[in-house]
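Each chain you see keeps its place in the complex, though not every chain is here.
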Amino acid sequence: RIMRPDDANIAGNVHGGTILKMIEEAGAIISTRHCNSQAEEPCVAALARVERTDFLSPMCIGEVANVSAEITYTSRHSVEVQVNVMSENILTGAKKLTNKATLWYVPLSLKNVNKVLEVPPIQYTRKEQEDEGKKRYEEQKLDRLETKQRNGDVIFPILNPEPHTVGYSQSSLIHLVGPSDCTLLGFVHGGVTMKLMDEVAGIVAARHCKTNIVTASVDAINFHEKIKKGCVITISGRMTFTSNKSMEIEVFVDADPFVDEPRERYRAVSAFFTYVSLSKDGKPLPVPQLLTETEDEKRRFEEGKGRYLQTKAKRQAQMQQAAQ
Amino acid sequence: RIMRPDDANIAGNVHGGTILKMIEEAGAIISTRHCNSQAEEPCVAALARVERTDFLSPMCIGEVANVSAEITYTSRHSVEVQVNVMSENILTGAKKLTNKATLWYVPLSLKNVNKVLEVPPIQYTRKEQEDEGKKRYEEQKLDRLETKQRNGDVIFPILNPEPHTVGYSQSSLIHLVGPSDCTLLGFVHGGVTMKLMDEVAGIVAARHCKTNIVTASVDAINFHEKIKKGCVITISGRMTFTSNKSMEIEVFVDADPFVDEPRERYRAVSAFFTYVSLSKDGKPLPVPQLLTETEDEKRRFEEGKGRYLQTKAKRQAQMQQAAQ
């Protein structure tokens, strides 16, 4: 589909959240179709996890997004989907890979939303494909178990914060979950949640560096808890780390099932977004360093630095591998 | 893409206008891409005409719309695109042809919007394809010349109208053209206009028969005049004819370039929509007869009857041909 002004920031770069939403919709369609192909009973594929995603090149207003999705692995109860997004300038014909994403879905029964159904196995053309898929499956399973929900963390506004402190740029928004945000099961599409998370992270980044910013990557996101139609969700973001040319923002999603439900507010999702600041001709700009004040802020900064160095090392290893 | 609650009426049937908008977007993408493939200069394909379109089966919330587009003919300055829409129930795997549409586009220069560029010719696999395309091209050209814009016709509200008269169901809405309604040239997408026209026609039909109604077909629409960003458009509809089980509604679009332009309000588009009324289990219901009062209304009723009988005869001829 053609990218419109509403999909982009004022510099004309399409929001990372818009792209994440398209990716998730494609993933939900292909995995729901697959899980119903030999179904005992009708089901809807629910997003369980998105692997770390890099935004390789920015997309602009007027370009066409081509989204293609493929099922690359199935376990007994989950489906791995690989989604590629190409941006196409239909005036020049130029095409660029914008994004490669891996998503995991779980089929939930349409009759009983707490029942996870079995996934029909796919055929692999080579035995190695199955083995590699199994390895990815085991890794993400481990990672999902490890993720601690930072349930205690709440973001409080600070009175008259200094520029470039954590308190200065932190932001939050609330959203009332409407019918168009939801799947047939009445739960929020993972893509809708990711779009709102990117919106908050982008505001945090822009408040910090006051320039045109774009999403560079999103760390793996686990969707532990479903969010129901009619909930109020609060999405909060705070900066955790800055390198010379990037900012890391942690985003929390809390759901408040306030109508007709005895349940308390709960943490539904959390994730790290990385942003870069761009000059008018699209070059990365230096970013003001984050000023940490409290012990917690300093600890989070060091943790963010760890993630940054790990990602950098991984990328260099991949480039060396590719160069061989 | 997955059909959402906002794409549909309260009975869950997707609006014809939503489908027309998707069709037009696919047509605009494929023809803009084609016209720029060997371009003298960058251009955007603008919708000039949509051929008569039948809605073959209703689409519902939760189904996936698969839209495919193909260029089937090129003249020197225009492109014919054939678009097919399939509805797919991803739970059952059932697919149905919803719609086959033919659209004509004209490439306008991005630098000078009044300049029509040349279209790169396509290759035909068989000579007959080119000949048939040329015949369709000549026919639509003739029809476009013939279309008189009924500029004089304005729809006035009637005080306390009787049920089932023309005045009783006639409706109009105004819309301020925003940035997301427009192409790169700053003119309204044809698909946006058609969606609004279908919305008004649907209100007229529902007011007349007070049941669940769906779009059955749209007559050929010619886009004589472009509509610019910032315009206010008034879309008005009135019923012109009823058969036993269908209603014909005439829709006008008037543009009011009220800021920054010395130009007067003008008639941009007009078209005939046909609606049917459906029972709860999806069967067509009888429709109350339209009561005509004035001479003009009686004349338009007879003209509508003419179109109705002509379409019926054409369809019977096609069915006989198919049966042979």
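Note that the chains take the letters A and B in the order they are written out, and that residue 1 is the start of every chain.
Just so we're on the same page, a residue touches a chain if its C-beta (ideal position, glycine included) is under 8 Å from a C-beta of that chain, and two chains touch if they have at least 3 such contacts.
Everything numeric in this text was worked out from a predicted model, so none of it was measured.
Total copies of the shared sequence across the full complex, per this structure file: 3, with 2 shown.
One rule holds in what follows: only the chains that are shown with their structure count from here on.
Only residues 1-2, 4-6, 25, 28-29, 32-33, 36-37, 39, 42-44, 61-62, 64, 88, 90-93, 110, 179-180, 184 of chain A touch chain B when the two sit together in their complex.
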